[in-house]
Each structure stands twice: as structure tokens, then as C-alpha cells.
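For this depiction, one protein chain was excluded, whereas all remaining protein chains were kept in their positions.
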Amino acid sequence: MIKVGIIGATGYAGNELVRILKGHKEAEIVHYGSRSYVGQRYADVFRNCTEIVPEECGDDNIEEIADKADVIFTATPQGYCAGIVTEEVLKKCRIIDLSADFRLKDVSVYEKWYKIEHKSPQFIKEAVYGLCEINREDIKKTRLLANPGCYTTCSILTVYPLAKAGLIDLSTLIIDAKSGTSGAGRSAKTDNLFCEVNENIKAYGVATHRHTPEIEEQLSYASGEQVMLNFTPHLVPMNRGILVTAYANVKKGVTEDMIRKAYADCYQNEKFVRVLNKGICPETRWVEGSNYTDVNFVLDERTGRVIMMGALDNIVKGAAGQAVQNMNLMFGLPEDMGLDLVPMFP
Amino acid sequence: MIKVGIIGATGYAGNELVRILKGHKEAEIVHYGSRSYVGQRYADVFRNCTEIVPEECGDDNIEEIADKADVIFTATPQGYCAGIVTEEVLKKCRIIDLSADFRLKDVSVYEKWYKIEHKSPQFIKEAVYGLCEINREDIKKTRLLANPGCYTTCSILTVYPLAKAGLIDLSTLIIDAKSGTSGAGRSAKTDNLFCEVNENIKAYGVATHRHTPEIEEQLSYASGEQVMLNFTPHLVPMNRGILVTAYANVKKGVTEDMIRKAYADCYQNEKFVRVLNKGICPETRWVEGSNYTDVNFVLDERTGRVIMMGALDNIVKGAAGQAVQNMNLMFGLPEDMGLDLVPMFP
Amino acid sequence: MIKVGIIGATGYAGNELVRILKGHKEAEIVHYGSRSYVGQRYADVFRNCTEIVPEECGDDNIEEIADKADVIFTATPQGYCAGIVTEEVLKKCRIIDLSADFRLKDVSVYEKWYKIEHKSPQFIKEAVYGLCEINREDIKKTRLLANPGCYTTCSILTVYPLAKAGLIDLSTLIIDAKSGTSGAGRSAKTDNLFCEVNENIKAYGVATHRHTPEIEEQLSYASGEQVMLNFTPHLVPMNRGILVTAYANVKKGVTEDMIRKAYADCYQNEKFVRVLNKGICPETRWVEGSNYTDVNFVLDERTGRVIMMGALDNIVKGAAGQAVQNMNLMFGLPEDMGLDLVPMFP
Partner (left out) sequence: MIKVGIIGATGYAGNELVRILKGHKEAEIVHYGSRSYVGQRYADVFRNCTEIVPEECGDDNIEEIADKADVIFTATPQGYCAGIVTEEVLKKCRIIDLSADFRLKDVSVYEKWYKIEHKSPQFIKEAVYGLCEINREDIKKTRLLANPGCYTTCSILTVYPLAKAGLIDLSTLIIDAKSGTSGAGRSAKTDNLFCEVNENIKAYGVATHRHTPEIEEQLSYASGEQVMLNFTPHLVPMNRGILVTAYANVKKGVTEDMIRKAYADCYQNEKFVRVLNKGICPETRWVEGSNYTDVNFVLDERTGRVIMMGALDNIVKGAAGQAVQNMNLMFGLPEDMGLDLVPMFP
């Protein structure tokens, strides 16, 4: 039985970790950390856990948690994990960080886009980027796992096969993404009030969103080229789900069959990425509550572009689900343990 | 392994049966019945099941299904189950009917409220009303199970303890209920279009809704009185969830403690009914996707009334979840097998 | 041209006052007051007003505003208006208070339900309760107008005809109300975040909501009896709209025709109250964006109860629209000036 500590258990991703881990046969939560609710019963903060989680929220002394846990999930704001991780902690237990602190290999890129100083750059090199379908073998061996961002996971899984196979002109790549509102977190801001989000759609962070360099870095690895792209996120009046619509010029001579084969090569043995049949567009409703990412594409012969599409649940495959998938890999368990969730519809 | 046939697998309740049973260790679905989609792949109708359900939809020859299944769930319109059930079928396999056909013991009440002739009244007597928390022992022994309605389950579980304990004047009982839109089913009607339901709330079926006699009948059994009440359903712009707000005068001398004790007496050992702490109102968000019903009450000393409240997920505890709970009871399995679902939030 | 000052212009009701008054031929807004946004352009707070409102938000020095305005709307939290109103101000300009400060005639009731001390009880007596359809003649003459609450307007207009005509047993009256989320205001609270409200319905303020005594007082005037009732509000995932479902026993011998006549007697000449045809339930979607209240009823012969229903837009007839209707009356203008708004659907 893996003993799990959660730091940041009272955010949306934290609560989803609880939901998933409660159904995981080999995991047991030993710490529900929360800066804001220390001493309150966890189930009084998230009443879905009434009569399921009797524990109180604890404060976040990472050394103490490391003594009792085999793995710590940090579902915390940027900068937090980098500020508390130490060699001593990592010797005692593994860390799966859901923030961006260890996702980017170039610390200057991190500091530029996130506008904060990185407090422990010495761990960046050993940290493994936890996109399971791509880095599986490295993940199995790491003690410090950088869990990818929600937009990033969706964007990369959607574009990766064509980037890797060299079928698209990456200098033309544009990613237009749409997200449900849970991605904005649970803190009280006027902009996220029901009446402000409902009956509205908007772009935000245009040309400046911090998931951009993360997508660029991973697609650069995949393609062997330096990738620079436009990424535009939009806020959609729904709780969960991310949809990515990506555009790129295909290289000369590229056919639909070649594209389909590239997707198959990458994903035919991947349980959590479903390549849809021709003509079927991914929709967030079909993945809600599950760890699946649905992907597909349309080749527009008229314009010479391929429109790539992907959908996932931002709190599951885009956060807590992928984090558990990473935990399974890191601890030698079946990768899908506790993640065998049929998407819930409607 | 219990072999399960589903008739009406392509409605919302049918799809939820699939979702739940796919996570049930002792059940295997052998028939996905659908009048409208015979010959189509189930996963092409409900794409959440892509790469999870490879089977096609079959037509609904109940004899053939009965040959291969241990239990048949009928998630079908009123009148359908009554029209196909026979002694031969019941000899071969058990039936859990999610429609109203076998819920009411008085066939004339059924025919009056549903305005259809009952095709097999001979089976009404043996059918057991499947509200697990109330009829557990009878459920274990039956071969024909009448699964309660969604509004009904929520209404009865909310009011039952006080009706049973004799603490309220049942002649003053009023039930005001609010439901998400999945309760209206998946057939294409203008009234259920997104733009008609969104940004709207309305009452419907005022004084005529067909769940009324079902609630009355069960509360009459509980109280030993003939109960007649007002039940008013409302349509709420959300996918899932039912909230019941019920009002009744308390009898003279009834105190808050007496009321709380009545709830505890009924539910303290019931896993799927959570009596909330004083001051906490049930909300549908905290039960979504799960088999829980949350209940609580406020005693208004000023007016001498108790306001009883209950919340459940209409497709889970109000339909498919309770149906599986009943199946577990009927087949001697742990009652919560496959139903250990933490509510999904948000 | 009536010069209008708005204190609290940057709440939802304040913005709705702006929207309505911008279309009012005889009104001109001379002050956009806002505690939080002083010095910012109004249109930068409410971008719907881009290129429509060039003014900045001003602070709320009521004497200065009174010098330039003929009427001041206070769309402010409870206690604010009572804290600033003075004889000097009232000599210079009229006040329409959208808060509860002057709605209740008994200051002790106010202080008990609102849990704040009333700062200017000397004005309570002269204040007129501005439910136009009921107090029209008094409204025309007042200088201090207490604009009714949103729930209250809907509840009273729904029940008033039967209370007045003596057709129901008021001791059995129960009001179950459902509101969109704009009623909760624009301040940043976790409970009002999109993900907390969306896909949820809950009751709140059960047996303690502060609109209760206001409804009771007005229905007492209408009936000549002391009315005590249960009022339960619910929060619905939609922006606008209130639906009231009210229950009462009818007195012996009361028929459907008598009830229909009572509604007609009160409302047949009222432009803003629409009594629907038999069998049609009020729905919030049909009044959205307008000053209408739709009402109707069902007489349940079986139980001897009448179910009364009403729907309005909480920010229009429930706040800003009724405030403008009151202004029209107070200044001798046609009552519907600026309010000739066809409900917007969908």
C-alpha cells in the first residue's frame, strides 16, 4: 500500500486526487494538506467527501509528511514546490508536483514566463516531465515528477504524432484552446463568479499564457526542431474539459493516410489516448470524469492545412488523473490502476 | 459473474447502467438493447464508451436475452416492461424494471395516473418496490424488481423517517422538487433544447405528476395512514441532480432532537444515505455521480413546521445506481459493490 | 429631464439601472457612484457600457449628489441608505432605496432579521413601500421610496390577489422560491464561483431569510390578518430570474373561477403583471430582461390546495425596473416610460 500525502488538497485538483485515490486499491491517503483550512475536517470543505474522508486538513510541514508518506503530491501554486523540496525530502519520499516548477528545463524560460525566481534550480535536471505516453520509461525511474499542465497535456497529445513524424510545418502551428472554468481554481475572484463566466466566452492570456513554453519545449524534443507557436486559451462556461483545435500546414506530399498512420503509431497501444474514427470530432462531454484524451484530425486539401483536435478532462488527464498514472508508473503498478473510469455523461 | 442484459441501453439511465456495471467486478453486460440504434455500435451512440464497449446494439427479443442473461434491466418507457414480461422469462432470469410498471400495487391508480392499460397486472403483486433502505429483505428474494422513480426516491428518503416515527402531520405534507434535465430523457423535443432549458426554471406537471401516487403509497406504508400530498416538480438548467424541499407541520411537542433521532434511527447504518450536520443543507453538487442521498432538516419553531431536504443524483441513486444496488441485494453480493463512487466535483 | 444619481452603480442592480435609464427619454444620469471603483471609468468596470457611458465612477457624498440630482437611487448593502439619509438631503431630492432599510415599518423586526441597528428610524414612517401595483397612489406622493426586494416582489404579486380576496387560509401559506445567481451580488465569494453554482441547486437561509418579514408584512396589510409563513429560497444555476411556487389551502367553497376572478380583479389593468392562461406555468425565460411578472395558479381539488406561481426578472421587476417604475410614478411620468422592454429570449 502506497502512503500518499497531498499538499494543496483543498483545490479542485486536490479534491480530484482524493476522489481518484479513494478508488485506488494500492494507495492510502495519509495527509490532507491545506493552507487555508488547517484543523477543519476535509469533508466540511468538500462535502462530496462526507462520511468518506473523516480526516482533518493538516498544515504542510513537508519533512513531517515525508516521514509518513511514500509519495507527496503538490497541487499548489507556482513556486511552492520549488520552495520546499530538499534533498532530504527526496531521499525519504517521491514528489509529484502538479505545478509548473519543474516542467521547463531552462530556468530562465521559467523565470521569464512565470515572473518568479526559481528557488531550487538544482533539481530541474533530474525532474522528469510526466507525460506518460511520451516519457514512460524515464518516469518509472524518477523521484521528482513534473506533472504537465492541463492545456499542455491536451495540446501536446494532439500535435505530438505529426510533430514527431515530421508531417507538418511547425513554424505554422497555431493552437486555439478552450477550457472549462475549474482550470481557474477555487479562489474567490470576481472574474470567476457564476454571473461573469456563465453566458460568456473570452480569450485570455493572448500571446502570453504560461503554458506556451511548455508546449514548445516538448514539441521541440519530439520534432528535433526549435518550435515557436501561438497558443490562445479561452474560458468556456462549463466546469470541466479542455478542447484543443490546432492548425498547421502539412508538408508537401503528406496524405490523410500518412497522418492517420502517425497517430496510430503513437497511440494504438495507448489506453488513455483514443484516436477517433474519421469524421468524428473530439468533444469534452465524452471524456468528462475520465483519464482519456480523444484526438482526431481533418486534412483540408483546399488550404493544405491539417486541423488537429483533442479533448480531455482538465482535472483528470490534465491534472490529478495523470498524476496518479505517473504514480502508478513510478511505483511499478499497472499504469491504469484506479483510473479505469468510464467517462460520465451527461 | 452475473450476466446482465439491458433493454433501453441508449437512454441516459441505460448509459449510466453501462458506466456503473463496467466498474462492477461481478457483472458482465451481455446485451445492449436499443430500439432506435439496432446494429449500430454502442460506442457510436454514446462516445464516452469508445474503446470501452465494442458491442453493437441489439434488438429486444426478451426470450433470447433471458436465455443468456441472469438479470435484465429494462430502462424503457412506461408500459414496455409490462408488455413483455412473462412467466417463462421470469423463470429464466430476474427483471429489474426502471419504469413505473410495477411500482404501484393498485393497478387502477397506475392506469389513472399513467393513462395506459397495464398489460400484465398478474405480476404486480409479486413485484417488490426496490427502495433498498426500506425494503431490503423483500428485495433479496424477488425475481421482479420495481426500481423506484428518481423524484420518488429522493422524496421518500427525505420524508420517510418522520412519517415512520409519526412526528409530522402528514395531511400538511408538501413536496417541492427540482430536477436536472437528464430526467427528461434523450428524445428530441423542442422543450428540452439547450436554449429552452438554459437560463430558465419552471414548474411542470403541477398537481398531476405521475410520481405523486408512488410517493403517497410508500409514505402510507411507512406511516400506516392514507397519505395525500402535493408534489410539484421543477426543471432546473443542469444535467443531473434532484433536490427535494418538503414541508410539514410537526406534531405537538416534537423537538429538534426527536427529529434528528428519527433520521438517525433510519439511516445511521445506511451507507448511501448521509444525514448532514445541523445547519448544512443538501446540495446536488455534493452527490453528483454517486449513489448517495444527502438529507437534513430545519425545524422552524416560529411556524411549527419542519423543512426536510434531500439531494441525490437522479441517474444514479434515482435510477441506475439504485438498480445496481438492488441487483447486488438480489444476487447476494455486498450491497455497495460497484457503487463505491466518490461524488465528482465540480 | 430628471437628473438621476446612482449610489452603488457598479453592482448588478446598479448596472441594470444604467441600462434602463439610458433608454429612458426623460432621465439623465448625473452620478455613477461606486465605493470600490472611484476614479475609474464606469465602462471599464462594466464593459457593456463601452462608448455608451463616458463618465467615471464618483464617490458617494450624498449632499453633493443631492445638489445636482432630482432623485438618488441607492443600490447599496443594507444599512447604507439609513446611514446617510438626512432631512437636508430629502428636502433637495428624492430617494429610491433599493435596500431593505425602509421596507419594514417595525424597526425591531428590521433589527432582528437584519442584525444591524437602524440609523435613521425617524424616516421609516414616511417611507412608502414601492410595490407599484399595490401602493400606486402613495408612491406618487413620497420623497423616500423603499423599493421592494426581488423575492418579495415576486412572492407578493403571486399571492396578493388571494390574500386580499380572502380565498386562502393564510396560516397554511408556504412559499418555495428559486432565484438566479445575480441576486447574490457581485462580490467575490467562493460560494458564488462558477464551478460552485453551476450544476447545483441548493436551499439557503431556510427559515431565516430576511425577505420573510417583508412578505409577511405586506400580505398582512392585504388580508387584514397577521400572516406568518415559511419562505425558502433556492439558488439556481442561471443569471437572472425568480420563480415562486406558493402553496395554501383554499377556504371552503372556493372555486377555480373565484380564484381566477381574484387575479383578474387585481391585475387586468396592470401592464406589468400578466395572468397567464389556464394550464400555462410561469417560466423565468419568458420575462428575462423585462419588467413583467407572470403569474398563474393550479387548484388541486384532490388536496384542497392552490398552487400559485410567479416569475420575474430579479434585476428588473425585482430591482432596477421597479425602481424606475417608481421613479416614473413619483415624477408624474407614464408609469411604463423606459420600461417597454420585450423579454429577451433565448
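Read from first to last, the chains carry the letters A, B and C; within each, the first residue is number 1.
Basically, a residue touches a chain if its C-beta (ideal position, glycine included) is under 8 Å from a C-beta of that chain, and two chains touch if they have at least 3 such contacts.
In this text, all values refer to a predicted model and were calculated from it rather than measured experimentally.
Of the residues in subunit B, those that touch the hidden partner chain are 12, 181-182, 186-190, 192-199, 237-239.
Remark: the residues of subunit C touching the chain excluded from display are 12, 15, 18-19, 22-23, 46-52, 182, 199, 239-240, 271, 274, 276, 280, 283, 285-290, 292, 294, 340-346. Take subunit A: the residues that touch the chain left off the picture are 172, 174, 176, 178, 180, 195-196, 198-204, 206-207, 228-230, 232, 234, 236-241, 243, 245, 247, 281-285, 288, 298, 300, 302-303, 305, 307, 309, 311, 346.
One rule holds in what follows: only the chains that are shown with their structure count from here on.
Among the other chains, A has the CA centre that is most remote from the centre of subunit C. The distance from the centre of subunit A to the centre of subunit B, each centre being the mean of the chain's C-alpha atoms, comes to 36 Å. Subunit B has residues 199, 239-240, 283, 285, 288, 346 in contact with two or more other chains.
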